[in-house]
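Before anything else, here's the structure in question.
For subunit A:
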Amino acid sequence: MKSRKRLIFWCSLLGLILAMTIFSDLLATQPVNEMDLDSVYSPPGEGHLLGTDHLGRDVFSRLVQGGKVTLAVAGLSVALSFVIGVIYGGISGYAGGWTDSVMMRILEALISIPSLIFVLAFQAVMQGGMWGMTFIIGVTGWFTTARIIRSEFIRLKDAEYVKMAKMFGTPVWSILTGHLLRNSLPPLLVVTIFNLAGAVFIEVSLSFLGIGIPPSIPSWGNMLYNAQNDLLIGAWWIGVFPGLLIFLTILSINFIGEALKKSGRGRFHA
Partner candidate 1 sequence: MDKRKIILVLISMLLLVAVAGCGKKAAPAAKENSLIYASESEFDGLNPILEETNVDALLFRGLFRFDENNEPKADIAESFDMSDDKLTYTFKLREDIRFHDGEPLTADDVIFTIESVLDDKNASFLKSDFLEVESLKKIDDYEFELKLKRPFTPILDKLTLPILPKHAFAGVEMRTADFNSHPIGAGPYEFDRWDRGNSLTLKAYEHFHGTKPSIAKVIFKFIPDSNVRALQLASGEVDIALLDPVQVGELEKRNHVKIYNIDTADYRGILFNMQNDLWQDVRVRQAFSYAIDRKQIVKGILKGFGEEAYSPLQKHAFHNEDIETYSYDIKQAGKLLDEAGWKLADDGFRYKDGQKLSFTITAPASDAVRVNMANYVAEGYKSIGADVKVAALDWSAITIEETDAFMIGWGSPYDADHHTYILFHSEESSLTGSGYNYGSYSNEKVDALLEKGRLSMDEQERQASYMAFQEELANDPAFAFIAYVNAVYGIHGNIEGVKERTLGHHGSGFLWNVEEWKWNDR
Partner candidate 2 sequence: MLEAIGLSVKINGIPVVKDSSFFIPEGKITAVIGESGSGKSMTVAALLRMLPVDAQAYGEICFMGTDLLKATDEEMAVLRKRKFFTIFQDALNSFNPSVKMDRQLYAFSAGRVGDDQDSFQKKMKAILGKLNLSSEILNQYPFELSGGMLQRCMIACALYVKPALLIADEPTSALDKVVQKEFLKWLRLLNESGTTVLIITHDLDVVADAADEMIVMRKGEIVETGAVADILARPTHEYTKRLLDSRF
């Protein structure tokens, strides 16, 4: 009972953050890039709810708009890695045998490489914008998904109802989606949720280092790019608010993931 209440709490917190970013256009009090050099580094208060940054841009407006960018990049990249992971893991798990073992060896190797390394390699070449970033995070984030899908498919492949379906001549396609995939959803959901947290992490980290999303696009990571400098100057609000929001977002995603994991325990073999 208690855990249910907790789940609702974290879900509504995440929902609140999501809503805030989705309706950012309504919430933002200033255009994101409007610069006002007359009020550089004004502290939170009147006129600017959360203060302004080094170019006199409104922190609150950028925060909500930046959230949209960060969460869109994270969400889309996770969707991409979901698709790749499902296809790769599905083929490997369903085909079995030789194909499976080769694919698994490769996957095993890929998993043991820090994905950040691949992101860096890509980034060196592309140095792309938002979509490039989404693509990069997506294509380097599917390894766990593939592993889960594979083990689920192997487990479910021999289940009675799948055998039955095969016997009745159900097309492979429909067995794959209707039976195998649908029944693998619960563990898949959990791993996808954790992937989402990971994707947010990568975006903010890279943008913080200055090799992520181009600085002209506000994202939570980009907002922190200058934060160290601002903190030194005493403008704590520029670094603290985006950081806090990132923390809360990842925190609620993680708590939701944990709750889902717990409720599906025993089926989750990650």
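Observations, loosely collected:
As a convention for this text, a contact is a pair of C-beta atoms (placed from the backbone, for glycine too) under 8 Å apart; a residue touches a chain by one contact, two chains touch by 3 or more; residues count from 1.
Criterion applied: all candidates are chains of the complex that A comes from, given by their letters.
Quantities reported herein were computed from a predicted structural model and do not represent experimental measurements.
As listed, 1 or 2 are all part of this complex, and the one touching subunit A is 1. Every residue of subunit A that touches candidate 1 in the complex is listed here, in rising order: 33-38, 40-41, 54-56, 210, 214-216, 226, 228-229, 232-234.
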